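Below you will find the structure I want to go over with you.
Shown here: the complex without one of its protein chains, the others still in place.
Right after this comes chain A.
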Amino acid sequence: MSNNELDEIQAIFFEECTEGLATAEAGLSAMASGDASQDVIAGVFRAVHSIKGGAGAFGHDALLAFSHAFENVLDKVRAGDIPANAEIGQRLLAAFDVLADHVNAAIGRCDMPDDHQARTMLDSLLEAAGRDAPIAEADRTAAVAPEADDFGFVPVVATSLDFDTPDGADPDAAALADREADDRPWIITFSPSRAAMANGAEPLLLIRELERMGASVVAADADTLPPLRELDPEQSYIGWTLTISGAVDQSEIEECFDFVAPDSRVEYRRNVPETPDRSDAVEADPAGSTGLHLVSDADPAARTGGTSTADIKAAETASQTIRIDVTRLDMLLNLVGELVIRNSILTDRLPPEEHEKVELPQLGRLTREIQDNVMSLRAQPIRQAFSRVPRIVRELCATTEKQVNLEVQGETTEVDKSVIEKIGEPLTHMIRNAIDHGLESPDERAAAGKNPIGTVRLSAEQKGARIVIRVSDDGRGIDRERVRQKAIEKGIIGADASLSDDEIDNLICAPGFSTAETISNISGRGVGMDVVRTNVEALGGRIDIFSTPGQGTSFTMVLPLTLAILDGMIVQLAGQRYVVPLSHVIESISPQPGQVKALSPRSEVIDLRGNYVPVCRVSDLFGLHANDRRSPEESLVIIVESEIAGCIGLMVDSIDDRRELVVKSLDQHLYPISGLSGATILGDGSIALILDIDALVSSAQAAGGSKFTLKGVAA
C-alpha cells in the first residue's frame, strides 16, 4: 500500500476518532449529570474501543495504551463494578480530555499530553473495583500495536473484527483464567492463507510483532511445501510455531491476529497441560465463518456469547457512516437539480394525457425524493462544532477558578458542513474570551450581587440564508474607557475622536488592537478578536458585539450559508417569484376592502384585529412596476416578524407554493444586495430571489434614512 493510501485511511481513522470522541463526551456528560443508562455507557465504551482499535492499527502507541486503560475502566462501569454515578462521570470526563489530547497528538495537532495523573486515576478506579492487579501497568509496556498498516486491510477490520476480542466480551472470565494459568507459556501456531498473501500480508512483520512481545519462533512447518515444479508462487505453504511467555495477556495475542485474512489458520494455547480440558482445542466459532480458530481456555460459553454480541456490534458499526468528499456531494446536488429541471420540462412538453402513459408522475416523485435526500446530506447539525465547547469550558473553569454554567441552544440547527468546519476556531476564541475576560471571579460576582456561578450562553439559529451564532456571558461587560484609551494609544483612533458605545465595542476587533502586550492591560476583551473577525469575514460573515457594563457581553457571528436548506414561501411579485423564509412568516392575509389604509402617499397600515401593522409593498422597495400599483384587495399581505423591527406586512401579488429550497449565495460576483439574502433555483430551472426580511423591514422603517448601518470598524 502506498503511503498516500495509508494517509487517506489514517485520515478516515482520525475522523472516526473525532466522531467517537464526540459520542464519548456526550455520553460521559450524560453520566456526569446523572443519566447513566446502559445504552449511554455502552455507547461510550464502543467509541473508546474503536479509537483503541484504530490506534493500534496505525501504531499510535501512547493513544493505544491510554485508550486501553480507559476502556478497561469503562468496561467495569458497564459491568456495574464501578458505579456509574455523577462523581465517576466527572472523573471519566477528566480522563476523556486526556484521551482527546492523545487523539490530537496522534493527528499531530498538539504535543503528547502528560497522562500520568489520568492514568493513575484510571488505575485507582480499576483497583477500587476490586481488581488486585491493574491490567493497565502491564499493558503500558506490553501492549504494542500490531503493525497492521503493512498488511493493508486496516480500516474495515479495525471496526468489525476488533470486537471479536474476548476482552470486550467477557474480560472477567478470560482474566480469571489468565490469572490461574499465568506461568504457562503460550504456544502459537500460525499459517497465513492464500488470501492473506494476496492482500499483501507479510508474515515476517507479524512474527516480529510477536517477538517484540517476547515470543520466539520454535519451528517452521514446511510439511505442506510441494516440490518446486508444483509450487504455486502465490500460495502460502509455511506455518510457524511460536512460544511466548504466559504472562502475556491472551487478548494481546489476539490483537496481533486481528488483521489477518479470514481463512488463515491461527491457534494458540497454553503449553502445560495440567488441566487437559482447558488446553483442548475449543472452536469458538463452529460455523467457521471467520475461519479464525481460537483455542482458548476461556469459558466456551462466554466465548460464544461474546461472538454474538460482537456480531451485533459489528453490524451496528457498519451501518453508521460512509465518508464522502463534500465536493462530490455538491456535484451530486447540482446534477439532481438539473434532473428536477429536466423532469419539469418533460412535464411541460408532453400533453397531459401522455403523462400517465409514460409514468411521469412516478418519475417526478422519485426525482423529488432524490433531491430531498441529497439536500439533507450536506447539512449537518451544528452540534458538531458545539461539541468541543464543554471541554473548553471545563478547562477554563479549572485554570481560572471561575464557576461557569454553560447553556447551549439550537444545537440541532442544520448548517452546511463547510461552515461547521470553519467556525470552530472563532467559536473557541469567543468562549475563551467570555470566560477568561468576560466573567468575574466568584468573589467579585458575589460582591456585585450576582450569582457566583457565571453563565455562558451559546446559541445557534438559522435566519434566512444566514446562520446566527451567539456567545453571551453575564459578566462585567466591556470597559469602554480603557478600550478607548488603548485604541488612542495604539493610534487606531484619534485622541479627539468621538465614538458611540457600539463603535468602541467594535474597536476590540480592530486589527492591531489586540497584541500580546495589551491582553493583560485590557480588563475586557482582546485575545485574538481580530483573528475571530478575520475568520468570520473570510466566511463572508460579520461579527456584532453588544455589551452592557456590569451585565455582560454578547458576540454574535452572522454567517452566510453557502448552502443551506430553507423552508420558504414562494410568492409572486410583478411577474417574478420571490421566496419569503417561512421562519419569519406569521400569517398571510387577503385584505378586505378598507382593511389597508394609507397613512401617507407612500406608507400604509393594515388593520390586523385592531392592531395597525405597517405594510410595505416589496415592489416599491425594489423599484418594480411602480406605475402599476395593485389595489390591496387584489394582493396578499404576509405578516412577517423580524427580530430587530417587530412585525410588518409585506404586500405581494400571490402565494405560489411552500417548499424546501437550496439557498445559493448571490455574493459570488455581486456585493450583498440590500433586501436579498440569496437566491434559489426552482424546480422549473428558474431563479427565485430570497428576501432578507430583517433588511427589508429596517429599510421600510428607515424610509429613506440611512438604510443599512454598517457594523464593524473596518467596514
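Methods note: contacts are C-beta pairs under 8 Å (C-beta built on N, C-alpha and C of every residue); 3 or more make two chains touch, one makes a residue touch a chain; residues count from 1.
Just so it is clear, contacts and distances are computed from a predicted model.
Undergrad: Of the candidate names "RagB/SusD family nutrient uptake outer membrane protein", "Purine-binding chemotaxis protein CheW", "N-methylhydantoinase A" or "Phosphate transport system permease protein PstA", which one corresponds to the UniProt protein name of the undepicted chain?
TA: "Purine-binding chemotaxis protein CheW"
Undergrad: Would you indicate which residue among A:Gln117, A:Asn334 or A:Asn373 is in contact with the undisplayed chain?
TA: A:Asn334
Undergrad: Pick out which of A:Ile9, A:Leu126, A:Leu439 or A:Ala688 touches the chain that's been left out of the picture.
TA: If we include the chain that is not displayed, A:Ala688 is the one touching it.
Undergrad: Contact with the hidden chain only, please: which chain A residues?
TA: 333-335, 337-338, 341, 576, 621-624, 664-666, 668-671, 673-676, 679, 681, 685-689
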